[in-house]
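My structure is below; once you've seen it, I'll send some questions.
Removed from the display is one protein chain of the complex; every other protein chain stays in position.
== chain A ==
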Amino acid sequence: MSRMTNRSLPGSAPGTAAPGAGAPGPAPSLMAGPRPGTGAEPAKNAPSGGPWGPRTGRGKPGRTSPLARGGWTPWLYLAPALVVIGGLLVYPVYQLGLISFLEYTQAQVSGGEPTTFQGFGNYATLFRDEQFWQVLLATVVFAAACVVSTLAVGCALAVLLTRVRAVPRLALMLAALGAWATPAVTGSTVWLLLFDPDFGPVNRVLGLGDHSWTYDRFSAFALVLLEVVWCSFPFVMVTVYAGIRAVPSEVLEAASLDGASQWRVWRSVLAPMLRPILVVVTIQSVIWDFKVFTQIYVMTNGGGIAGQNLVLNVYAYQKAFASSQYSLGSAIGVVMLLILLAVTLVYLRLLRKQGEEL
């Protein structure tokens, strides 16, 4: 944790390494990530603490504060959080499951007709529906493509950031921050304009005439993918870059003295050391990209021509709110929930394997 104190308390922020003078106020600190420790505490400074040193402070009871014997105090502090999460997250999850087992359509919602228990009827309907499988497949493939592209771009640019001096680094960081900060709705509309068949600069530059990108299924997905990668690679880049900065320089120096190529250094030295960070960004990307909603909804106008660009999230929304089949929509939601839960369990296992202390 010392790493964070060092960097987050204003006085000690290493913003002094700012050759990019003239840049707006706090920006230079972007480039001044964690300085590698002086060797005294590399394990604490490192992104994982795992590979090259014993982890310190593994929850020794003697180290806990006097507050530790607080009796009911922790529960008092936790109460608001538990109430809110319980009421607005856990309870809706329960409701989601419940609705997926009921017959719940417009008649029940506004007509006051009694709800009837359907058992797995809704799921049976769903699994018999060919479109569901098609959408599921599209969602998985699309999410996988987004994750792979985002990670590749993010990691490559993070490495690139370590190879350049302050000014290009600052430029790239600021551009990435801009993309990161752009709300999904505005990002979607801007990319639509860029690729607009009539007025967009991209078709003009590529000489494509009035080729429509959203007409064909694959090119529509590709366009959404570009937007998703554009707005999600900065998270990967910034995180991985911070991780690389925390790798002790001796390790990299030793590797290059031994004549390792750049690719070799990345594969054999950096990647293993950054594994914990890579696990986190991968899982986060999987979770984000699996539930892309806004981009698909806006860019393909609610799921594309004849629903060709639907993903599970949009499909569930359309089923529930456009055709009032709330129970079918909920069943789709449950399927999504289960898939993401599986991903989370894998994530927890990976974290545990690395011996991370909770």
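We adopt the following convention: contacts are C-beta pairs under 8 Å (C-beta built on N, C-alpha and C of every residue); 3 or more make two chains touch, one makes a residue touch a chain; residues count from 1.
By definition in this document, contacts and distances are computed from a predicted model.
For the chain of the complex excluded from view, the name given in UniProt is "Carbohydrate ABC transporter permease" [choices: "Succinate dehydrogenase cytochrome b subunit", "Tryptophan 7-halogenase", "Carbohydrate ABC transporter permease" or "Iron complex transport system ATP-binding protein"].
Only one residue from A:F101, A:F221 or A:Y297 touches the chain missing from this view: A:Y297.
Set against the missing chain, the residues A:V135, A:V224 or A:V280 yield one that touches it, A:V280. When the omitted chain is restored, the residue from A:L157, A:L223, A:M273 or A:L310 that touches it is A:L157.
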